[in-house]
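One protein chain is absent from this view; the other protein chains keep their places.
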Amino acid sequence: MAANVALLGDAPFLILQLLLDGLMIGAIFAVAAYGMALVWGVMNVINVVQGELVMLGGFIAYQLTLWGLSPLWGVPVAAIVLYFVGAGLHHVVIRRVADRDMFISLLATFGLSILLQQLMNQIWGGDVKTAQSGLGTWFLLDYTVTVSQMKVAAFGGAIAIGAVLIIFLKRSRLGQAIRATAQNPRAARILGIDTNRVFAATYGINAALCGAAGALVVMAYSVHPYIGLPYTVRSFMIVIVAGLGNLPGVIVAGLGLGAAENFAGFILGVQYQVAFVFCLLVVILVIRSTLLQRRRQFLK
Amino acid sequence: DAQAKVEGDTVYLGAAVSLTGKYTTAGEHTQRGYDLAVKTINDAGGITVGGNTYRLEVIYYDDESTPARGAQLAERLINQDGVDFMLGPYSSGLTKAIAPVTEQYGVPMVEANGASLQLFNKGYRYLFAVLSTTEQYLASAVALAAEIAEREGRDPATLKLAGAFENDPFSQDIRAGVIADAEKFGIQVVIDDQLPPELNDMAATLAKTKAVKPDILVVSGHSKGAALAVRQVEEMRVDVPMLAITHCDSADVIGKFGAASEYTLCASQWAPTLSYQDDVFGSAADYAATFEAEYGYAPPYQAAESSAAVIVFADAFERAGGFGKDAVRDALAATEMQTFYGNIRFDETGKNIAKPMVLYQIQDGAYVVVAPTKWAASEVRHPTPPWSER
Amino acid sequence: MSGHRQPLLMLAVAAVGVALPFVIPDYRAQIAMLWALVIMAQTWDITGGQTGYNSFGNILFFGVGMYASVVVQRDVGLDFFPGLVLGMVVGAGIAAALAVLLGSMILRMRGHYFAIATLGLGIAAGEIAGGWDYLGAGSGLSPPLFPAPPGTANLFFAYLYFGVAALVFVALAALYRTRFGLALNAIRDNEDKAEAMGLHTGVYKVTAWTMAAFVLGLVGGAMGNMLGFVDPRDTAFAGATFGVWMVLMAILGGKGTLWGPVLGAVIFHITQELLWTHLLGWQRVALGVIIVGIVVFFPQGILGWARTRWPARHEHQGHGSERA
Amino acid sequence: MTATPPGAPPDVPMDFETALSVDAVEEAARELAGEGPARQELEALCAGEPAIDIRGLRAGYGRMEILHGIDLVAGQGQSLCLIGPNGAGKSTVLHSVFGFADVMAGSINVGGSDVARLASSRRLADAGIAYVLQDNSVFPDMTVEENLLMGGFLLDRRADAKQAAERVFDRYERLAQRRHRRAGVLSGGERRLLEISRALIMEPDVLLVDEPSIGLEPRFIDMVFEILEDLQRRDGKTIVMVEQNAKKGLEFADIGYVLVSGRLAMAGPGDALLEDPEVGRLFLGA
Partner (left out) sequence: MSAQLTIEGATKRFGGITANEDISLEVPEGRIVGLIGPNGSGKSTLFNSVVGYHPVDGGSIRFEGREITRLRTAEIARLGLIRTFQQTHVFVQMTGLQNMAISDAEAGHGLFQLMRPVSAETRERAEALLAFCGLYGKRHLMAGELSFGQRKLLELAMALMVRPRMLLLDEPTAGINPTLINGVIERLQRANREFGVTLFVIEHNMRVIMSLAEHIHCLAHGRLLASGPPEALRNDRRVIDAYLGAR
């Protein structure tokens, strides 16, 4: 561990490399996290199937390459396909559990995640899949620092998606309905908002975001059927840190998490990177609850 | 209870294989290896034991790639299904979980996918492995590096080795072997990373590699690790004179990454170009052809060794002349034969000591055996040129 | 299940538990596993069902018990049985201590935050064990083998786990009849109000979790020997299997009830053994469908469903077993 | 609901002279009610075309039936007040009209069409029903102003909603001062004011109000009743209200209904009920 820290001192370019890689993966985390924030905030559902939706997006982009198309098309295609998948899932399962105890929906989406994992396993096999975007690599500082153009594109795309989403929620009618439903569904209904449709749309949008993120993942990294949970957990962490309904915060937290994870992996050893992520999760939650303890919520 | 072991003219073997979970792909290769051998043997008239002919059949369960499930299923196969002979699961971890069960019940198990050396220091009497154990996987790669260094007039002790190994029993065993080999030559280990099982990014390790500039980079993490290593080495333009990995054929790195996979060294249990043969499949090349005709892709070595395990069992049944568990066990212990997969002879711990590993290099888009010299089809290409020149 | 029929039912179940390993001797391994699962579901329900703190990380205590026990057996150098007993006790002790320590930090979180924090703990524990050489790291550990013919090992574990399950059941039945049980329910229903009434909610929550942890530590302590192999992610901190199953079983049966977790575990285990082993690869699809089906159609569990179906019986129970 | 026998354990002193228990009120009311008013009586109270007409309504939550056959008729521009003991099912009547309870039998006609099959979210748009819930229904994380604007969600033009909101602010300085504050931090009374004004933005034909005066200071209670009066008299809206402050409610309403254990016990003109000695004893605390 000390050796790793020393290495950072000896080869400072590593710091830059780690930071860049971290930010770029963090941006993708953020996209999935937008969706989670939406679904959580609006429907009061913690969507455990988030990671699997991301993977599904990845597999769709991969499938396009099998058909000879550029996986870059995967971003819009996966988003559109996943929108309908999401709306479908909502219709069949989510709407029946959304207004129940949150734990019920947690479990239901967990069940869906197992189902999707297995379906992907049956359709595409258990192997690691990647798709070559065809974009090249930039080199900085005399070839020491590499920046894959794909990752930069993913980064830019993620930020853009976030911005669009924020404006959409603030300005559009559906956006307003989504916000109102999030805060008090019964009140939304008495004002004439079709909350069921709002829920379906919200879940669809979430799935579409995941699909886009997945397409970025398969080009910038790789996917296989069992890789969902870390994405789910990261989304969750990001949302907690940012706070529900704080989308700009989601971007910042996503980038921060990506960078922190990368540095932790480097310094502690990659084997502890996942442990680090989950310990960080617990620590964040503990800090959050301590802070809340001070600013206590109270009853009326 | 236990009547299912031999029903009429059918002998049942039991196997828990990974059809879901993280070992799905390899588990499928394993199952297909078993199935192909069983089918081929049965089609050729089955086995003759004590004057009668018998067909083979395998009872499968899915162990979901988890050892706890594997152990339970072994119990189930032995107790409820009455199986008296077991074929191994995929991976060292699963084998580790199942071996204690078969051992307790005195059920002989021939396994083809648990390479961990630790399986063979427990004094198990009913466990037999047709494959080479982990310490041999990358030994020839390390030796090769040392040899080349000496040839170039460099002291091997000046070499630097970087390693990244998945955190599972198999890869950790590989790691132990590599580190022991490095010590033997005085090679300095400069990076020794463990990769998490839900691996999807090894940028941190590779960035480190760029900084410390080792002479050899060794990666082991089943097919996932192989794919990731080849891909990210290219993407990050990591210049390292020698990249040695495991599982490149099962990960199909040539198909996935094309030219980027050139120069990569791969440890393999077996290659279709080897000159072994047997009565069931013919030569190694014949086996490859049969397999490809059946399943539509070239057999990875996981399939080949699984088929070999069935052949070994069949041979032992015939020599034992009956289906007593202990008679078959003793016959297995006395095995001395050649299969398309290689020579098989078990030492007293149950591992196969008659078959060496081979080392491939990817040259011009094909796997070419470069070590050991006996089977080498071509010279090793070394060093790997820097990316700026490729 | 009304008040006066309760003891009868318990007797019947006890009789079945005692007889089972001899009625179907080939299934002893599964019987042992069944009772272990029953205990997991029962203990999960202490916090999950009764207190409203849904944990996804109770597997932590199971795994800690398993590792502690195997390490004790490896390093202390006792014979098999004394080693196992010591291992189980140490495992349970460490698990309980850990519950006190972690509980006092994370039980302050409400609802789903707690659920996810525990999920994090469970996974992190597996990852840490997987990197820790003293615990065999990723290669895992092999506990000593049972020193007797094969059938007896399963018989031993079947009775061991049955005994623990029965004890836990009786203890919980008594516990839920005390005001402590009511306090847990009060926390579940409205924790702020419970606090406003002067209850020491923090202490009760930690106590409840510690009880669960202690028992899970015991269960884990013997499970290593039963399985014959300990591995960080798939046997000890097996979040995706045991970790989730214990939640599922409790919910399937009906959380927050005494019999629900038992019923849920039995049904779950039998389904799994009968069905899944023959589905060859599709069993996870089945699991997914079952989970979704349960929560969509039986969110209250089988017992809860029966109650809405036959509300009269429930009313009757309200008067019959009058807990207050 | 199960019929739990009323009464108290023997060792509890039963000195309920001035005060009646929940059960005692129910019991007394049940006796008083007898068979309850006939449908014709109700129709007689209704002036003009019925704007809202409920027949044989059985409704409840899940499998539990709370209302056991309720009839209710109110004409266009009339106001109707439901009174009754706690737990009688008054809120459930309003819930049923808006689709928040499970209707098991009976019909609910508003403005001549059956709304029972309409999704709750369509009832404001299609049937012109607005609803002020008994409990909290603001959007806590939106500002007071945004809350009012949400009241005009169905309006095609944003500007209309804006104007309507301005009118509310003109009327209630209290809300105007807090227009940019999160609605979640309003005091109980401020919140009530916001909820009522928000329901009026769409200018509904039928207004369901559940205990408008709850938690309001005396002056606001008067104010709220003035608003309702205005709506009814000037704009000809139909108002169905539940009010625990039965005196206020009956004074205000044209028609009064007394609901007891999910059944209609009495019905009559508001003033007449107010003067009924039994009603006075049981519901007005006189």
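So that you can tell them apart, the chains are marked A, B, C and D in the order they are listed, and the count of residues begins at 1 in each.
The criterion applied here is as follows: contacts are C-beta pairs under 8 Å (C-beta built on N, C-alpha and C of every residue); 3 or more make two chains touch, one makes a residue touch a chain.
What you see is a predicted model; the values in this text were computed from it and never measured.
S.K.: Using the definition of touch stated at the top, determine which of D:Asp222, D:Asp235 or D:Asp271 touches the missing chain.
M.R.: If we include the chain that is not displayed, D:Asp222 is the one touching it.
S.K.: Which residue among D:Gly36, D:Pro50 or D:Pro85 touches the omitted chain?
M.R.: Of all options in D:Gly36, D:Pro50 or D:Pro85, contact with the hidden chain holds for D:Pro85.
S.K.: For the chain left off this view, which of D:Asn147, D:Ser197 or D:Asn245 is in contact with it?
M.R.: D:Asn245
S.K.: Would you indicate which residue among C:Leu9, C:Val76, C:Val203 or C:Ile270 is in contact with the undisplayed chain?
M.R.: Touches the omitted chain: C:Val203.
S.K.: Given the full complex, what residues of chain D touch the hidden partner chain?
M.R.: Where chain D meets the chain not shown: residues 1-2, 4-9, 11-12, 16, 18-25, 64, 84-88, 91, 134-136, 174, 181, 185-190, 192-193, 211, 214-222, 244-247, 281-285.
S.K.: Could you list which residues of chain C touch the chain missing from the display?
M.R.: Within chain C, the residues that touch the unshown chain are 175, 177-180, 182-183, 185-186, 188-190, 192-201, 203-204, 207, 256, 315, 318-319, 322-324.
The rule we apply is simple: only the chains that are shown with their structure count from here on.
S.K.: Which of the two pairs, A-B or A-C, is linked by more C-beta contacts?
M.R.: Of the two interfaces, A-B and A-C, more C-beta pairs touch across A-C.
S.K.: Roughly how many whole angstrom separate the Cα centroids of chain A and chain C?
M.R.: A distance of 32 Å separates the two centres.
S.K.: Return the distance between the CA-based centres of chain B and chain D, expressed in whole Å.
M.R.: 76
S.K.: Using the average of all C-alpha atoms in each chain as its centre, how far is it in Å between chain C and chain D?
M.R.: Here chain C and chain D have centroids separated by 49 Å.
S.K.: What residues in chain D touch two or more of the other chains?
M.R.: In chain D, no residue touches two or more other chains.
S.K.: Could you check chain B for residues that touch two or more other chains and list them?
M.R.: Those would be 20, 167, 194, 196.
S.K.: Name, in rising order, each residue of chain A that touches chain D in their complex.
M.R.: On the chain A side, the touching residues are 173, 176-177, 179-180, 183-184, 186-196, 245, 300.
S.K.: Under the touch definition given earlier, write down the residues of chain D that touch chain A in their complex.
M.R.: Touching chain A from chain D are residues 98, 100, 119-125, 130-131, 133, 136-142, 150-151, 153-154, 188, 198-199, 202.
S.K.: Would you mind writing out the residues of chain B in touch with chain C in their complex?
M.R.: That would be residues 1, 19-20, 60-62, 64-69, 71-73, 75-76, 79-80, 93, 96-97, 100-101, 103-105, 116, 118, 122, 166-169, 171-173, 194, 196-197 of chain B.
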